[in-house]
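Here the complex is missing a single protein chain, while all its other protein chains stay put.
Note that the chains are named A and B in the order they appear, and that numbering of residues resets to 1 at the start of each chain.
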Amino acid sequence: MKVKVFFCECGGNISENLDLKALKKELTSSGTEVFQHPFLCSPEGQAFFEARILPGEGVLVGACSPHLHGSIFKELAEKRRAQAFHLVALREEAAWLGKKGAYRRAIGLLKGALMALSYYRAPVLKKFPVTEGLLVVGGGIAGLSAALKAAEKGLPVYLVEREPFFGGKAVFLDRLYPRLECASCLVSPRLSALIQQENLHLFPLTHILEVKGRPGAYEVTLEEKPRYVDSERCHGCGDCLRVCPVNPPAITMDPPHPVPRIPIIHAARCLHFRGESCSRCKEVCARKAIRFEETPRLHRLRVGGIIVATGFRPYPVEKIPYYGYKRLPGVITLWDLERMFTRQENIYGFNGESPRRVAVIHCVGSRDRRHLPYCSEICCGLALKAGILLRERFSAEVYHFYLDLRLKTPEGEGLLRRAKEKGVRFIRGQVAEISEVPLNPEDEGRLTLLAEDTLGAGQRAWAVDLVILVPGFVPETGSEEVASLLRLCTDQFGFFSPREEKTAPVETLRKGIWIAGAASGPKDLSESVLSGEAAALEALLFLKNTSFRTETDWIEWEEQRCGRCWLCVEVCPFKALHIDLDRLKVEETLCCGCGLCASACPSGALRMKPFPREAQLQSLEVLFGET
Amino acid sequence: MEFGLPLEDILQKLAEEGYRISRRTFLYYVQLGLLPKGKRKGQKSGGVKFYYPTWTLERLKTILRLKKQGLTLKEIKKRLPREIPSPLPPKTFPQTARLKDCNVCGICGAICPVHEEMDLSPWRLIQAWLEGPDSLPSANTPWVCVGCYLCEERCPREIPVVDFLRFLRREGLPPGKRWRKHPEWSRIFWSLLEERGRSFDFGAVHAYHIRIIGSGENQRLFLRLPGPEGEKEVSAPSKIKNLSAFRRALEHAREWP
């Protein structure tokens, strides 16, 4: 088989660190034909590529990761009836290692790949049916935007939310950045649409127990925790809320616009569940909706795809002891403040009075090697907004302590001007400490805050009544479990990784699973809605087809070699292998060709496609010989 | 890359400080291996000059001092540090790369307990140092630092602030930028340490002023106490056993830069 090699310069990404000329020379000297193009994935590049392949030849591409454009080259090669195809990620695996060592690594990979090509056996493309249903994990603003759009287009959608009410954190926002419009006016119509939409099935108080199956046909098991209030009977009059003798009440309907409009009984606080004979809520309910005997319920669903919108949570600032959160009265987070605003609660300072001077502290834990090494981008705007509201509602003196103000959208600057006009003060410096012990005895009864005004005269201490901590964003608790249930990749901070950040931001490496909202990184309300709807579009494109084509037939079982230890069955993470009368059966819709079984097999009875074990071993030998 | 000083500059600097040495003697010491070899460097005007590392100056001073004490060159060679100091230029803070991470957030100045006494906050010195050692403003900061490590504890970038200030105090600054070289009590501290192996706890020295009369066996120490007690005589620190061996070792320990 004649093999042709194609190098992509990747616009300098590869050619700057890797001497492609020398590579070409070395490969040509051993008789291989080598071509080079500055952008092999561009229209001209693809034409260049296609024109040079003859039927029956082998094709080796040295370009970027196969996840990015691998399928483009592969399909072109197949179109030209090439006999074998292989791709070496010269960019990720050689060039991006730096100039040093890149060349040896590249030549090792390429020579190894050339060796492997002679073993190439193409996997088989097959059609699989797709179930229409869509599971959306997380009922925050991103998840419900995705669910609404998909349901509108006629998909059956199952919206799963861990909390008793839908809407996530958005329902506890008071005003929105940057125009200070009322948040609930924008969020609550979407929430009420949830109930009206016929194709939408709501699962509050629910989490995922198990996910089985393949893209297009997932089997999901859900567990719904008891609410102790019958949702069929209850019509949300709220009589029960007023009679609960416990403080805080054991039966609540917390959010300002609860969806569903059904209270929940918190068993941990409820007297009935603590062995006392209270049943006041039950007695007062005219519709007999209280059901103390309710137990967890299991639901089994068949869906074609899953959207993950598990969202974020603010960084737990109690981890920073010198800010005194949860220890000092008058030290609250921005999210506490938003909640207080939406519930129209009174806000008190350190001394129990209405605050006269307020400090808003940006970047709490952010850009800090010990806490969050990144910037969450959204929080500056939220903080600015909160500062203006505090100034307007309490006519308090407001001081912002910031490092860099990162205000999004063209209107952000206008909001900053508005804040300054209202007399909000901005001090550039990281706060080093918040303490109840004053520097000057006359400040007793206020909080002392230490920071250096790095742009001003270096003032160092402020006495304030209320401190608003503005923490960065971290992935919501439990997103780790979702990642392991769905086998999704996360970045080092726990946010879900998209297939490609710029051009495929809502897709994941797994077909049929998409991500939306702040689960993949800090996002504001509009970005969350945007990504939710983008994920819905991707889901529709996939699920509205009755089938999809994918490669199968990845492994071949050699019966006479097999020692029947069934290690392969044990290691398969997709449960694609099972034993049928002493014979190995492969469920081809589940197998994705990861190769774990073949590498676990002690007798080499499993042959992988497109490259069997011998090919892999020989390539490795070449690679280690070269580097 | 630092080339060091040309021979002429070294000789001139020594002359300014009152040492006298000829060019010929200098080269003889190089030949004997007492001083490091110079590096050749072509001049724009043509011709070649030899450049010597900056620490040659200090080493030469030690040689001349020891010579004055009557030691022979052979004996001097024995007493000098055997290994010629590492090729690192002496004025480089080894962790400069970590300083580059400074976010200029001001937390070091904000938490510093003695901030009011400082001319400039530590982060300003860090930024100036990154500009280049020559742009360092003269500031008392390194000498005011009490080494409480609060800044390092809080710094979001984990910058070794105390180490950096300590470096500036010890070797990072040219003499002209030193704020205060030898306060009186520092001198007393070291003389007691050398005489007895133990010293006065520094707290006493700073809290009360100390006065010493006489020396050796007749030495008497007085503390001037605040308040009505006035002056009080105290006993000198007790001595350790083999003082001459201790002093010899202490002198030996001073040799490394």
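Please note the rule applied: a residue touches a chain if its C-beta (ideal position, glycine included) is under 8 Å from a C-beta of that chain, and two chains touch if they have at least 3 such contacts.
The rule we apply is simple: contacts and distances are computed from a predicted model.
K.L.:
For the chain that's not shown, choose its UniProt protein name out of "2Fe-2S ferredoxin-type domain-containing protein", "Cysteine-rich domain-containing protein", "Sulfotransferase domain-containing protein" or "Murein hydrolase (TIGR00659 family)".
P.N.:
For the chain missing from the view, the UniProt record says "Cysteine-rich domain-containing protein".
K.L.:
Of B:Arg65, B:Lys78 or B:Arg198, which residue touches the hidden chain?
P.N.:
B:Arg198
K.L.:
List every residue of chain B that touches the chain not included in the displayed model.
P.N.:
113-114, 116-117, 143-144, 146-150, 152-153, 162, 166, 169-170, 180, 183, 186, 189-190, 193, 197-204, 206-207, 226, 234-235, 237-238, 240-242, 245-246, 248-250, 252-257
K.L.:
List every residue of chain A that touches the chain not included in the displayed model.
P.N.:
324, 435-439, 441, 444
Here is the rule we use: only the chains that are shown with their structure count from here on.
K.L.:
Return the distance between the CA-based centres of chain A and chain B, expressed in whole Å.
P.N.:
54
K.L.:
Provide the residue numbers of chain A that touch chain B in the complex, in ascending order.
P.N.:
These residues of chain A touch chain B: 322, 367-371, 403, 428-433, 450-454, 458, 460.
K.L.:
What residues on chain B touch chain A, complex-wise?
P.N.:
103-107, 109-111, 115, 121, 123, 154, 156-158
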